[in-house]
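Excluded from the complex is one protein chain; the other protein chains are retained at their positions.
All chains are identified by letter, namely A and B, in their written order; residue positions are counted from 1 within each chain.
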Amino acid sequence: MNQSNINIGEEIYKWASDLFPMCRSITGQGVRETLTYLKNILPELAIFEVESGTKAFDWEVPDEWNIREAYILDPDGKKIIDFRNNNLHIVNYSVPTDVSLSLEELDKHLYSISERPNAIPYVTSYYERNWGFCLTHKQRQSLQPGIYRAVVDSTLAPGFLTYGELVLPGRDKTEVLLSTYICHPSLANNEISGPVVTAALSKWLISLSERKHTYRIVFVPETIGSIIYISRHLKHLKESVIAGFNVTCVGDDMAYTYLASRHGSTLADRVARHVLGHLDPGYVSHPFLKRGSDERQYCAPGVDLPVVSIMRTRYGDYPEYHTSDDNLDFISPEGLGGGFNALRCCIEVLELNEILVNTVLCEPQLGRRDLISNIGYGPGKADIDRRVLSHLLAYCDGSKDLVELCEIINLPLWDISKAIDILKEEGLIEATTVNRSKMT
Amino acid sequence: MNQSNINIGEEIYKWASDLFPMCRSITGQGVRETLTYLKNILPELAIFEVESGTKAFDWEVPDEWNIREAYILDPDGKKIIDFRNNNLHIVNYSVPTDVSLSLEELDKHLYSISERPNAIPYVTSYYERNWGFCLTHKQRQSLQPGIYRAVVDSTLAPGFLTYGELVLPGRDKTEVLLSTYICHPSLANNEISGPVVTAALSKWLISLSERKHTYRIVFVPETIGSIIYISRHLKHLKESVIAGFNVTCVGDDMAYTYLASRHGSTLADRVARHVLGHLDPGYVSHPFLKRGSDERQYCAPGVDLPVVSIMRTRYGDYPEYHTSDDNLDFISPEGLGGGFNALRCCIEVLELNEILVNTVLCEPQLGRRDLISNIGYGPGKADIDRRVLSHLLAYCDGSKDLVELCEIINLPLWDISKAIDILKEEGLIEATTVNRSKMT
Partner (left out) sequence: MNQSNINIGEEIYKWASDLFPMCRSITGQGVRETLTYLKNILPELAIFEVESGTKAFDWEVPDEWNIREAYILDPDGKKIIDFRNNNLHIVNYSVPTDVSLSLEELDKHLYSISERPNAIPYVTSYYERNWGFCLTHKQRQSLQPGIYRAVVDSTLAPGFLTYGELVLPGRDKTEVLLSTYICHPSLANNEISGPVVTAALSKWLISLSERKHTYRIVFVPETIGSIIYISRHLKHLKESVIAGFNVTCVGDDMAYTYLASRHGSTLADRVARHVLGHLDPGYVSHPFLKRGSDERQYCAPGVDLPVVSIMRTRYGDYPEYHTSDDNLDFISPEGLGGGFNALRCCIEVLELNEILVNTVLCEPQLGRRDLISNIGYGPGKADIDRRVLSHLLAYCDGSKDLVELCEIINLPLWDISKAIDILKEEGLIEATTVNRSKMT
């Protein structure tokens, strides 16, 4: 990784550290605080509030949940579990409670993982009114019989679901969708890495002097949020989105992962495989069968958007997933910088991608233009490998886009863009009217 | 294999034992006796007689052959070969003969296999008037010079070709064809296993409270019989048959074999591969190049029916094939029960197969319907793995049938039918108008 990505990685890590402690859920103040922080980075970010009870396809926005305090006192009155220490201690969406109860009764409300005895699990109960506490298995086993007191100072009442949207217009109406989620409390890779890397991508996109595509970037609570968003924009999304990326688990520094769209061969799939194939030939490739995040909605039958996931380590493929061990130590500036870089490369490829066609029949005379050496086999003035020029001229036939062409010649698109520019300047290749069926 | 298949296997073996001794040929009393026995099991079986000389495509029904006695007396007048001991001793369709002749002359009419010296081969001469005897190579080598007498008390004269047909109507006009042959004398795997397993399948189909498809089940002499049958029903078969199975060699207990249709990717092929892939992942897969039975006619150019073979050990792939060693010891209740089970599973898959489509956009809320647990990741009331429900909802897009869907999710169709029923009851998926082009 180059120095620029490391610097970016460090900035992204700083944002992650700030956002990590907030207690997010699918609704409530934690989400608003998160979006407010992101709006400081991205002033153009628009924040939307959707009323509880609003319907979206098979779903309904639930009551808004907020929490102030939650703890358990042991038989001696000692506070043995406290939400203030770790917001994973409370089952997300726990209803207000203040009860004294035996250990046996309390145990029905406790969650731990025997295989990972020092980690606090992450548990939710969004759609069934319930309460519970999560704790390490070690602590759970140490609890002595007696009367405990469990206090949950929360509210669960009509309110709003909150999400953010940033639309960066481009030259064309074709859109690229970036979607990330903001609904998990203090989890690092499988939550906060997504919004911070997406924020960095947004900042970089804003800084570009020109964009070919329009970028639609959404920060939504997982599942219910993407469903709400799709329900509000389905027609437009289906008409405009040529590629999309669900951004999650982009903070650790292990191998890269590609998770296919449902169709498996959309432009987003081809771009993701092209980019990861060159950045990390040993990347992990998963079919849509292994889905687990908002691609479930974006790729659902009838929605059918060309959305893939590019991750570092996929949710579920690391044992720290959905536990207190998925914390700021699990992610790193290098990991975040790498995640940023992979997605930026995908966007660059989408910006560069087009269908080119030769303007002359047979090979043009490159020597006359000093594009290749006139004696022997050396390069010409532009110092470009003659095979690259020849491959471009041989395969630019108006029937395939540059991603396909690059797969044939086995070079990353970013490595041949200079050669493309020169051949365009020389008038030897030109873009054809974009064939949408080929581009998507 | 479960107990029910073993019990069925034993019943099937009993039928095989009864039918084994009859001297079948492509015409004659042996065929009629066989069909009469099967009609006892399947009273609905219709028996048809087709007159000698009747034309069918490039063929003509030959004269009917019947045989009472056939033997050879050695120079001492001792009966050394007797049709009564084994009906393979006589070349099938031998003309009436009573001659005395030298060993040298006799030898031109003898057939044996040097590589398998204790086995009597099976030889026919349907379309050229001839006579001959088959014997073990060992016996042939022991024959001493001298004058022998060869007697064949047969008739070969205008008569009929006989076949059986059973049509079990279903809810739809789509038809499934089962075809088996009844023309070999005492051969067990490569003859009698076919009609008895087919009879068991017929009995089971009759017992079903409802059938989606119509089942057309034919018991015909091989080659000439299927050609006659096709010539009489070609238009109807081409319009109606969505899948067919040639039933032969289903009695031994070695690995399963799939022999593809000519096209190789019909519904019958997909179902056979789906079923055998789950019943016996090590099953043998043969292209149509390895054909050898009535699929040659059903899949001929211009006939083009979607017919495959599911076998235990394929004709020609076992050394006992077409010899007296392919006898009742070569097949077993377990083998027959397994052959029955594989074909029954194919039929069950065909009955369950349909094209389903989601009724809601995005994932439906399964928790609200108690189809998954509302807290944690456990199953809901119906105790169905949430991944199975999710996979069904993700892939039921109206573009693929359940066999294709099951290949994607790598589960046998019979294992997900409960989940399908529940999602249908909940109104979350529904059948679409059958797209015949997809179904065939």
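One rule holds for everything that comes next: a residue touches a chain if its C-beta (ideal position, glycine included) is under 8 Å from a C-beta of that chain, and two chains touch if they have at least 3 such contacts.
What you are looking at is a predicted structure, and each value in this text was computed from that prediction instead of being measured.
Participant: Quick one: which of B:Leu279, B:Ala300, B:Leu328 or B:Ile409 touches the chain that's been left out?
Facilitator: Counting the whole complex, the residue in contact with the absent chain is B:Ala300.
Participant: From the listed residues B:Asn130, B:Thr155 or B:Ser417, report the one that touches the chain absent from this view.
Facilitator: Answering carefully, the residue with contact to the hidden chain is B:Asn130.
Participant: Which is it among B:Tyr37, B:Trp59, B:Trp204 or B:Trp414 that touches the chain not included here?
Facilitator: The single option touching the absent chain is B:Trp59.
Participant: Tell me which of A:Pro21, A:Gly302 or A:Gly398 is the one touching the absent chain.
Facilitator: Only one listed residue reaches the unshown chain, and that is A:Gly398.
Participant: Would you write out the residues of chain B that touch the absent chain, in ascending order?
Facilitator: Output for chain B: 56-59, 91, 111, 123-128, 130, 132, 223, 226-227, 230-231, 234, 262, 288-289, 291, 296-297, 299-304.
Participant: Residue by residue, what part of chain A touches the chain that was omitted?
Facilitator: Where chain A meets the chain not shown: residues 357-358, 360-365, 367-368, 374-376, 390-391, 393-398, 408-409.
Just so it is clear, only the chains that are shown with their structure count from here on.
Participant: So what's the Cα centroid distance for chain A and chain B, whole Å?
Facilitator: It comes to 54 Å between the two C-alpha centres.
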